[in-house]
Every structure is written in structure tokens, then in C-alpha cells.
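Shown here: the complex without one of its protein chains, the others still in place.
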């Protein structure tokens, strides 16, 4: 079986990562590669690491150019996926790496993104309870945000098993700069980021906050609110998320840890590390794997879960390809078997 | 007035930073510079950035060599300050950059450091309520740990003013690798740390936990327990601390923020940034300054305080020199006026 | 066809990279994984990025444990390959990632490595003239050093075509810290390398100097001496080599450039970039690809060639696997098709 795929936003980091993975996917043939201002250029001049596609020419991001493929990946600025998706056939698998179709609440969308809500699509985080069934055969998929991917992988097993209390969740995460995309902003210059750290979007204003709360609330069965603080770290890739919630009363550390052991026992990409070994983002760079560790601080009655992913792979393009595999009935790890690049 | 100072542990990062600051301190003349295995070498071969002292020869770290100075700085491995301090004159100002004399609880010391408690000295964090009075004229000073410095600067005003609840404090901090010293451990190799982040000492087991709780409990007037998670960031210097606690009920964001505005209005080294501007460690590198910002997340009822310091300067050697100035009646900023090095 | 492979030195960077590539090589089944002090541990605790092999236990590096495989990869300290190789069957393909079998001159070996010369094996840089013929069917292969790989890829086409003069070659290269291995030396600590650059082995004393001269002299047909200066860059992986030699008289820039165009026109891993586009190490990280660019400075009569490789992949383990493929008659790119990880 050979699938034809079109990729938009190919000059950006998310689009480039989708192409990096698809270039070596045994079931996929890459069709149209589209961009906005860079249309007409060769991919090799914009993404020189993609040797197999160096001679391919970028075309305009239009419904016409994206039509006629089995799969279309949208890696466009937030708010611009809805219009183009509406012009694509309902039989085409459309995978939106942007935020447009993640949130169920139109009010939350409008509050955090300031535009009209484009609707809600099946959510491409296969490790969530029931997610694979919803993705199988789907023709529209919303790829989760990078922070929400790591935060939900960290906390969902605890809420699903009822070993965490829902009323006081705190999440602090450090992301590599590629999470901010290729946008030309002074605070993203190498001179500004190298050798330092800084927070941003503090106090519940980061756009990923409602997405995290939506996912945690669904599995918890009641509303979960989180204190979420993202920080910018001096690295190009990777997210290290420290997530903590109060332990349900009367449980031993072993009983608590069992929730994660059981949830991820058979997951191909999510790894609860042996006790005492802590996740490091470098162990998953370039791979679709996630590393987790759970600690119980009995002095304060809190469970601390640390998760490490590559924001561009498992956090964006890898999750998108994994969801594509499930939607099309391809073995889930196909094209995603690469190990992390370390050191 | 000219003060003679001896510095031990001169081949390490803390000792080197003390020398960097003292080399340009207008009131200080540097006497003995001591080390352990590097005794006999010239400082220039070990700390080539210290031009003014390049030709100075290191001598053994003995009470004899440290005696006869007005001030002695101890930058020794944890657990080794007590013995040598006991041999120094009570009239000599001894400033311990190690952990030995920070904790009031012998039980906590033994639990976290596994040796006999050397005793408790006046605590060298001048910005704490009452600290300057305790330091004035003191002849023994315990320099705070780097994480406790940032965590206490972040939270103390809120507890002192009663705008924070004491029952659920969460602190996540990212430190540069120099905080771990010059020890030859595989996880501190450049190949391991560059481009990645990882946590360590998760679950309340980090040695700075009891020191942070001691400081917060004192100002809160009741026992404060914290969930503290330190992480290692790919930078040589700097700590970014994200500290959060529940807001006391019935307060407006402005009333909450006022606690920090008032606490630091006249502080020469601690700066509450204008609303909307967030601390970046790069703004304080090489300086004794601390940058803070406060946010109130009314959705979850939490106050989030972010603090940025240089772990080696304000977090260690700068705090030590600032305390020396106070103890000896020298103007507090003397020798500490350098700005941060940015970008 | 399935090949069984044993890998020694699995806890180091070179051994880990060989395993990373073999883990996804469709024709290879990994047998014994050996180490020295870490024997008995699970690979996942030492190389957590290698998910497919996490549960594999390391055994001692002995001829017994390495025997009985089709291929044995030696990633051992310099000087220790010879003894163990001598105990392996002549029918086994032994690929030495160490330096022991690279040099033809026993005198040069003794001068630069200070031990007895173990002998000379076929040289595993397939892109050199005649190299593939020498590797086909070989049962012993010496993997080139990382600097010599980049330096020879940069200059060999010019000497082979006679467009470069042999009498005044200057090479300055910047390497990531993984090139120095996992050795616990103070100058390799993250605190020392992050944010700075420094040279080492200046003045012709670096051990890769005779290896570079051997390779260049062979193709030039006369003795080539080089001024080689290696520098340590604040990155974990990658080598950027700037190599320059005088242009032969009477040639146009186009005639000079043609030497590289022709040499690499059909090479699967070596890419002469379009004119005006310069190599960046980030474009080849984690891949077996090399990027080159050639400039002619007519003002001074010099040709400047810049080459970028990943020191651990094309510079070590990738070149080793590429040579294995050729020696065993497997398609050369098998297991080496991954693109670079960027950004």
C-alpha cells in the first residue's frame, strides 16, 4: 500500500519535521510540498537537512495544490487551517498540526486565540484512553500542542486511575526554542537565548492552558484547573515537563506508581523509566519516544511526574504521523522507529 | 580601611568567584589563596580569567595559612568547614560558602548530609527581615545555598505580608551546571548537558529543601513544607526559579503584588521588574542582582513568582561579599556594582 | 540475509552510535554487546536513547564474547584493538573504530601514539579513489578518524584532479565535545565548554595529523604536509572543517570547482552544495551525510573548502556501517538513510 501525502508549511519547523519523517516512511509517497512566501524555491535551500527532497520545488499553499492526495498535513499559522480544510474532500485524511481544531470549547478558543472557532476534530494523542478507537478510520485529526502532549502523558494515568486529586495541579515546563517556530522575534535570537532561561505566558495566559485542562478534565471526570508556567530553555529541541498534583489519600507510593506502570506497559513510544532513573530530553531528540518518571513526596503529599519529549517529533510531527498510521490502518510504529540522537 | 582576606577552595567555581569579586573590591587586599590538590600551582593556570592574580601561588588549605587575615572565605566541600573554622580566631570574620552552618536543625543536617552538625551561624541573606541586624558585626556567616537564595527572595515577601497560604508551596528551578561544582561526573560532561534538560533530586530529597523550608517557616511564623524540583539546564551559570503558592483569600492582584513592591522598594540588588517584563537569567549573569516578577492566576488562586539570579554571584560569592560588607560596616554595594553581562 | 553483529565499547559514544545505527539496520541482528567497567549493567541505564536495546545486558569485552558473529565492531581505547583483533577469526569482519590500524607508517604510529604498531587495515572511507574496491570482501576495516574524514572529503578531489598545490595546506577544524569521548576531564565539563571555544593540539601535534597527511599524499602522488589546528566548540556533535590550499596556476574558479562536482556527482552521502550555500553542521546531525562548499579566493590564489559532518555518524559509526555494507555486499545506504535532525 502506498499513500500519497501533501505537506503545507514546508519552510517552517513543524512542516520540515513532517517531511523529515515522511521522507523515510515506507508506505508514503510525498506529493505536493507547499509554502507561502517561499513558494518557487527548492526545499534544499530552505531545509538543507532533507537530502532526499532537496530538489523538490515548493508550490503555493492552495486547496488546488493540496487536493488529490490521500493525506494532507497542515502546518500553518494558528487560525488559518479552518478555511483551507473546508475546501478539502471529506474523504481526504487532513491532519492539522496547528491549534485550530483542538479545543472543544468555542469560548475557550475565542478567549485564547481571538478568532472564530473552526470546530473540533478527533484528538491525535493515541495514548489517551479511547483515543485509538476515535482515530481509526478518521479523516480529520487535530494534532495536540507540544506542551499538552507532555503534560497529558505525565498526568493522565494518575487521573484515570484516581490516584491524583484534581484540585491543585501545578505544571512547569522548559521548552527548546523551536517550539516558538521560525518567527523573527528579538527574544528568539541566538544571542538572547544561548546561556540563559526565561519564562513567558505566566499566570494561566498561555494558549496551551485550556488544551491541557480539557484533556485532564475528560479523564478525571470533573473539571481540572492547572497552574501552567512555560519557560524558554537554551536548546533547539526538547520539552522537559515537571507536573505535580496531590496524591489521593491512603495510597502507598507503589500503589500510585502502578497507575503509570499499567497505563504504559504496552505503549510503544511512552516509557516509564526504571525507578531512580530520570528523563533527559537528549534521550528522545529526533525520536517519537517519551520518557517519564514518577516520584511521590510523602512529606508534602504530592506526586511529581517528569516527562521528556522532542517538541517537534512526539510533540508535533511524530504524533501527526503516528495518528496517520492509526487512521489509515498502518502499523502504528511505521516510519517512527528511529532512536533518539544522543549525546 | 583595608581588609585582608584569605580564600580557600580557590581552584573551584565558588572560590574562583569569590576571588573574582575580591580582586576588584576597593577595600580588600587578598592574602592567602588556598587549595587542596592544586596547592603549589599558580592561580593563572587554574583560573585564567583572574588576570590580577595570575601569578599568585596556591598554598595548602590549613588553619595556619588562613590565620592572620581579617576575613576568611571557606569554599570547601560540604562537611569540611566545621573542623577548620574551629581553629580560626573568634575575632576573624569567617564566611562559609558551604552548607555546614546553614541549618538550625541538627536532625535535618544529619538526614540530608549524613554527618555531624557543625552548628548554626548568622545567615547571609541580607534581604531577609532582620538579617542585616544579625549580620552587622558578626564574625561567623553562613552563605545560603544558591537555590535557597532564589526561592527565599521569591517567596519571603509573600509570607511576611501574609498574602500567601503556607500549606501548598511548589518550587521548580532550573540551574546552570556550575551549581554542581567542578566535580568530574559523567552527567556533567559538556556532551551530556549541552542541548538538553533533566531533573535531579526529585521528591523532596534535594539537600536545599530543608534550608528553603527553614527560611520560609521563619517568616511565615508556621511550618512551611515545599515540593522542590531542581533541574539541570544547558548553561554554565544562572538559576531561574518558578515558585508558586496559594493566594490568601479576598485579596486583589494589586494587594498581593504590593507585598513584593514594599519589600524590595529600597533593596539595591533585588529588582521587582515592571509588570509584564519577565526575569531572564542572562540579565544578571556575573552580577549580584536578582530579578523578580509576580503573577496572580485568579483562575486557580495561585501566585507565581519567578526569580533569576547568577548562582555563583548572588547565589554564592556575591552574597558572601555582600554579607562581609555588612559585617564589617562597609557600604553594602562596595565591590558589587558590576552590571550583568548580556547578551 | 541476516548478519549477526557484536559491538564492544558499548557504554562509550562511538559504541553507542554504532548500536543506534545497527538497531534499525534491516539486515543486522545484534548479538553480544560488550563493555569494560559497565559489564553486567543493562544498556538502557547507560544509553537511555536506545529503546530497542534497553533490556540488553552488557557482557565483558573478551574474544570469547565477541566470537561467533559475522561482524565485530571495536570501539575501544586507542592501542587496545590490536590484541583482541588478533584473537578473532580471519573470516570474521572486524571493523575497528579506533586508531590502531589506520596508519601505514609504524614510525608515525609510534611517534604519535607511543606504542607498538598493530598493522594497517583497509581504510574505511569509501569516497576515496579506489576505496570501494579495497573494501569489497574485506574482513578487516580501519575506520578513519573524525577529523581525517572531514579533511579528506574536503581536499581529496582537488589533489586527485591536480587543481591544488601540495606545498602549503592549512586546516582549521571545530569539533563538538563528543569527539573527545566520555572521558572525565575538567576541560570537558559542561561548565567549561558551554559558551566558549578553545584550541588544542596546535602545531602539528594532534594525532590525526599523520592520518590526514597519509590520505592526502596518496592521492596527490607526492608528500603533503598540513598545518592542522583543531578547536573545541560548544556543541555535542558535529565537525566544521575549513581546509585551504593554493590553487594550481592558470585555472578558472569553474575549472577548480569542477573537481569536486565530478568527484561527488554520484556519491550518496557527500553533497557539494549549490554555489553560495554554505555547510552547517546542524544539517547533518545524526546522519551519514557530509556537506561541502568550495570557494576560490583569487586575491590570494587559494581554494577554501568547508566540510560539515557529524563526528559520531559519518565521522565514526556511520562510516563504519557504510564500510560494513560494502565489505559484505549489502547496498551501501542500507541502514543509513536517516536525514539530519534540524533545527
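Should a chain be cited, it is by its letter among A, B and C, assigned in written order, with residues numbered from 1 in that chain.
Heads up, the rule we're going with is that contacts are C-beta pairs under 8 Å (C-beta built on N, C-alpha and C of every residue); 3 or more make two chains touch, one makes a residue touch a chain.
Note that the structure is a prediction, hence the values are computed from the model and not measured.
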{"item": "Neighbouring shown chains of the undisplayed chain, as defined at the top", "value": "A, B, C"}
{"item": "Identified contact with the non-displayed chain, of C:34, C:80 or C:229", "value": "C:229"}
{"item": "Among B:32, B:50, B:74 or B:224, the residue in touch with the chain that has been omitted", "value": "B:50"}
{"item": "Residue of B:218, B:257, B:289 or B:302 touching the missing chain in the full complex", "value": "B:289"}
{"item": "Of C:11, C:80 or C:281, the one touching the omitted chain in the full complex", "value": "C:281"}
{"item": "Interface residues of chain A (partner: the chain not displayed)", "value": "13, 176-178, 180, 182, 184-186, 188-195, 234-236"}
{"item": "Residues of chain C in contact with the chain not shown", "value": "168, 170, 172, 174, 189, 191-192, 194-200, 202-204, 225-227, 229, 231, 233-238, 240, 242, 244, 246, 278-282, 285, 293, 295-300, 302, 304, 306, 308, 343"}
{"item": "Interface residues of chain B (partner: the chain not displayed)", "value": "13, 16, 20, 23-24, 44-45, 47-52, 54, 178, 194-195, 236-237, 271, 273-274, 277, 280, 282-287, 289, 291, 337-343"}
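The working rule: only the chains that are shown with their structure count from here on.
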{"item": "Most central chain, judged by mean C-alpha position against the global CA mean", "value": "A"}
{"item": "Distance from the mean Cα position of chain C to that of chain A, given in whole angstrom", "value": "35"}
{"item": "Distance between chain centroids, defined by C-alpha means - chain B, chain C (Å)", "value": "45"}
{"item": "Multi-partner residues of chain A (at least 2 other chains)", "value": "194-195, 236-237, 280, 282, 285, 343"}
